[in-house]
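Structure, as structure tokens:
Removed from the display is one protein chain of the complex; every other protein chain stays in position.
Chains: A, B and C, in written order; residue numbering restarts at 1 for each.
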Amino acid sequence: MERRNVGILGATGMVGQRFIQLLENHPWFNITWLAASDRSAGKTYAEACAWRLDTPLPERIAGMVLQPNTPAAAGPDLPRIVFSSVDAPIARELEPLFAAAGCAVISNSSAFRMGADVPLVVPEVNHGHLAMIEQQTTRSGTKASGGYIVTNPNCSAIGLVLPLAPLEARFGIEKLFVSTMQAVSGAGYPGVASLDILGNVIPYIKNEEEKLQEEVAKLLGSATISGFQPAPVTVSAHCNRVAVLEGHTECVSIKLRKPATQEQILGAWREFQPLQGKGLNGLHLPSAPLFPVEYAPEDTRPQPRLDLMRGNGMTTTVGRLRPCNLFDWKFTLFSHNTIRGAAGAAVLNAEILAVMGKFDFRDFPPVASGASSAELISA
Amino acid sequence: MERRNVGILGATGMVGQRFIQLLENHPWFNITWLAASDRSAGKTYAEACAWRLDTPLPERIAGMVLQPNTPAAAGPDLPRIVFSSVDAPIARELEPLFAAAGCAVISNSSAFRMGADVPLVVPEVNHGHLAMIEQQTTRSGTKASGGYIVTNPNCSAIGLVLPLAPLEARFGIEKLFVSTMQAVSGAGYPGVASLDILGNVIPYIKNEEEKLQEEVAKLLGSATISGFQPAPVTVSAHCNRVAVLEGHTECVSIKLRKPATQEQILGAWREFQPLQGKGLNGLHLPSAPLFPVEYAPEDTRPQPRLDLMRGNGMTTTVGRLRPCNLFDWKFTLFSHNTIRGAAGAAVLNAEILAVMGKFDFRDFPPVASGASSAELISA
Amino acid sequence: MERRNVGILGATGMVGQRFIQLLENHPWFNITWLAASDRSAGKTYAEACAWRLDTPLPERIAGMVLQPNTPAAAGPDLPRIVFSSVDAPIARELEPLFAAAGCAVISNSSAFRMGADVPLVVPEVNHGHLAMIEQQTTRSGTKASGGYIVTNPNCSAIGLVLPLAPLEARFGIEKLFVSTMQAVSGAGYPGVASLDILGNVIPYIKNEEEKLQEEVAKLLGSATISGFQPAPVTVSAHCNRVAVLEGHTECVSIKLRKPATQEQILGAWREFQPLQGKGLNGLHLPSAPLFPVEYAPEDTRPQPRLDLMRGNGMTTTVGRLRPCNLFDWKFTLFSHNTIRGAAGAAVLNAEILAVMGKFDFRDFPPVASGASSAELISA
Partner (left out) sequence: MERRNVGILGATGMVGQRFIQLLENHPWFNITWLAASDRSAGKTYAEACAWRLDTPLPERIAGMVLQPNTPAAAGPDLPRIVFSSVDAPIARELEPLFAAAGCAVISNSSAFRMGADVPLVVPEVNHGHLAMIEQQTTRSGTKASGGYIVTNPNCSAIGLVLPLAPLEARFGIEKLFVSTMQAVSGAGYPGVASLDILGNVIPYIKNEEEKLQEEVAKLLGSATISGFQPAPVTVSAHCNRVAVLEGHTECVSIKLRKPATQEQILGAWREFQPLQGKGLNGLHLPSAPLFPVEYAPEDTRPQPRLDLMRGNGMTTTVGRLRPCNLFDWKFTLFSHNTIRGAAGAAVLNAEILAVMGKFDFRDFPPVASGASSAELISA
């Protein structure tokens, strides 16, 4: 089976490094193009990048030369699939250029997440929203080229929406408090100064509470012909930075629309395997964990130190489900913020796009070219 | 002015060490008696104690010999004022013995906090509750000896109730969501293992959520002839341990009974100086900060590293007051957990008891012996 | 190929947990027996153990019942190979019992490391010392049963001796300064209190400097008919505990007996592959890294965060080789303290014992039974 060529915009940043780590041995994708800012273009990846992951920088990547970050500069080398992890202002400028050039832009940036026809997707939660790509290409005039932008949510929203999705489906969620304790890797590199976080808590992350609040509603909402309808859930978030390297912990209190027992909630999580069904033509997405939500029964779980790599960093661990004095239930969740919450989220989006035929290149092997997203929405 | 003799039960623990730090140069109190478990009794304080504070162990204290922890063993050396910071099961056994022996027991233990006639007091919030001492001595038969038990709340409840008190007074508080990030010193020494907290969060502190929820209601409630009436406030708490040495951070969302603007809330905090009035006979409590609640206007405050020693560790710092999607307002607070939240709380309780004549020894100078708590309640 | 049955003494401790992690899927060994103190015996492993590793506790192990820690109690279930990671005073009592009962005791304890006929072994450095097993069994009267004790060094000695060994072989080492920055996991669980290490350094680890100094000399020395001859190297160690979870960093200055250029030293490390030769009958030890010493050329390396899992935690990373004003050269090394420095060290010792026929059970497949250790010494 031939692997698809892919490129990375913002390849040297923290999320860019994770893209390389996750894609270098990916069975479906093959990194052929790395782009960086003008300052770095022309250097090899090894020269330009302060590699900060605890697995080695792959030698092949180390020697690749960073390209200027425009489709024009890429010319015929431009891959049709481009992962993007550049900062929002840059994404706002660059990503439409790549879509116009015919690329499927799989973006981790916040720039277009709330766009009226831009899918904001976590495959286990709302891959049906990908049907909106058609409206996007029509509106933006990229129908001919086939280019489009698909986004994944903010790192703290992804970890949260996974355990919420099966509760929304079975009981409905009316209200939600969430208080986060987020890792420093979420701020990139150099990011948070050590003088600010050693032995400390910073009770503020710029724009994070707003993103978390609005993205959850869009993710749990619906995608119809007239646009996205956010779910009628009211979210109030408190976002904090703590002295943790990787992984966001979130304390949640929820009010449901229908009563649910503890066992019913645990059951909803246990049985939540939305990508294992026949809807995806029986294909398994390589980055999808068998269980996207796992419950840890011990009082002291989840914990960053012990639960970070569950499901290869793609599983949200939930714990401490107990009654809430104010709402119905409260619990704590934990999720890897740069794998499930960023690069892994985008890779999983690419995988489901592949299976859904959204990379509609005739020669792509794992999917019957006729598979329509309509079939998949009911998965 | 002669200083009162005081003793310390549990003198070698983390809170015991803070008692020594705060009392050694106290203008009103003089440490004459230190007690410890049987294992340590007979040793000097320096021998028995792993001093963990960053100010030097006072030489006088270092040489004092630890006594067995019973009134009988103390004999005529038993001081009439005893600070206690022993674990709850031990406090449950020992503190009544000392009260029966005629001591005013100023306890930081959780053992009797919710007792039907035991005052749970933060002087700025509810010193009127100290009137309940009379019922306690009547009920327990210690009226003749004059002994009683007075408690201060859990560390996370104290920091929280200070900014709540003026809001309760002006607007009423109906509901309250609180999520904490608590320092390791709250667990004593050796307490939290480094393997459990370095680069980690533990989303659980045994019994902490329950204590926080019930103590806040008692503190904001009233003390009447028929007992304590908890305030009709519903609290839901999420308690977490983080890699911070000292100081608890708490994220709060509140629903008020009467609407309040942001400026009205800030005003309530700014003007909250309950111990500065004439009610205390014009006396200043040495450990009382001028402002028990201070607002830090920067987005990134409060922070453990920057706000720990505000008001000598006795001031709660509040920040980030902003509207809440679900309730009315949300904010973040920070409070020193072993000073304001433990030893300093007990010392402040002792100071107000002194001023109120509850150490009714004829020769105690700073208060007219006839001062009744009734007068003070309106302070 | 049938796997050998093995047991673990001290199975619930931090090193015991690493034994389970490393052995559960080991191609040559099969855990059939777990022992613990009287307090834990009779419980399942899951009940008795506070699992602290970031990989899941294997289900099979979780359900195994902990046995009392004597050979007698084990009866016919006693495995012939026993890994031990109990504290030194307990090891001093128990390990000879198991050796007397015919077990090969592969110990991580310090109890017998300096014993006159007990091999202290790092396979890449001095597996020839295993020839001393014969004298041990003769002296201790376990010749009939075949039981013996083999030890691995202290965690800080292992990381150090690996890059020293090829320098000793080529140039001779006369003097050595070493200053360590050691991880908290080395102290076990609960071990170091968080109040002692958060934002702190503790410049003392009990007995560590002595162990490091004497073990290095034994490891680099020779084993002859008249006993072990320590190498004539003088070591001065400063040992410190730092706020790192796993992995010891060591700063080293060395005086060589023969001059060596920087390139010669780098070459000595690069070419150091003592277990890849024909000496081991062409067999590869499953836990042996391809390169036991790797050099990281960047100024800022090695680092715990980036180099911990090099060689699956079995490789020592060296960096910053530069001239020393006082001696000849200085460099920094880093090594995983609970894998290469403890459990992995013992497992590697077991592997080389297997290959050398020291588990001389007829049915053990991977080695010709006639392989003598003499052949191997020259490897």
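Note that a residue touches a chain if its C-beta (ideal position, glycine included) is under 8 Å from a C-beta of that chain, and two chains touch if they have at least 3 such contacts.
Note that the coordinates shown come from a computational prediction; the quantities given were computed from them, not determined experimentally.
> Of the residues C:43, C:175 or C:270, I need the one that contacts the missing chain.
Counting the whole complex, the residue in contact with the absent chain is C:175.
> With the missing chain put back, one of C:70, C:200 or C:222 would touch it. Which one?
C:200
> Touching the absent chain in the whole complex: find that residue among A:27, A:89 or A:191.
For the chain that is not drawn, the touching residue is A:191.
> With the missing chain put back, one of B:198, B:220, B:244 or B:275 would touch it. Which one?
Checking each option in B:198, B:220, B:244 or B:275, the one touching the absent chain turns out to be B:198.
> Go through chain C and note every residue touching the omitted chain.
Given the touch definition above, chain C has residues 175-177, 179, 181, 196, 198-204, 206, 213, 234-236, 238, 240, 242-245, 249, 251, 253, 299-305, 319-320, 324-327, 330, 332 touching the missing chain.
> Residues of chain B in contact with the chain that isn't shown?
Chain B touches the missing chain through residues 52-55, 198-199, 245, 305-309.
> For chain A, which positions touch the chain that isn't shown here?
Looking at chain A, the ones touching the missing chain are residues 14, 52, 184-185, 189-199, 243-245.
Everything below uses one rule, namely that only the chains that are shown with their structure count from here on.
> Among the chains, which is located farthest from chain A on the basis of C-alpha centroids?
When every chain centre is compared against chain A, the largest gap points to B.
> Could you name the chain whose Cα mean is nearest to the mean of all protein Cα atoms here?
Chain nearest the centroid of all protein C-alpha atoms: A.
> Provide the C-alpha centroid distance between chain A and chain C, rounded to the nearest whole angstrom.
Spacing between the chain centres: roughly 42 Å.
> I'd like to verify one number: the distance from the centre of chain B to the centre of chain C, where each centre is the average of its C-alpha atoms, in whole angstrom.
Computed from C-alpha means, the inter-chain centre distance equals 50 Å.
> Rounded to a whole Å, what is the gap between the Cα centroids of chain A and chain B?
For chain A versus chain B, the centre distance works out to 45 Å.
> Of all residues in chain C, which are in touch with two or more distinct other chains?
52, 198-199, 245
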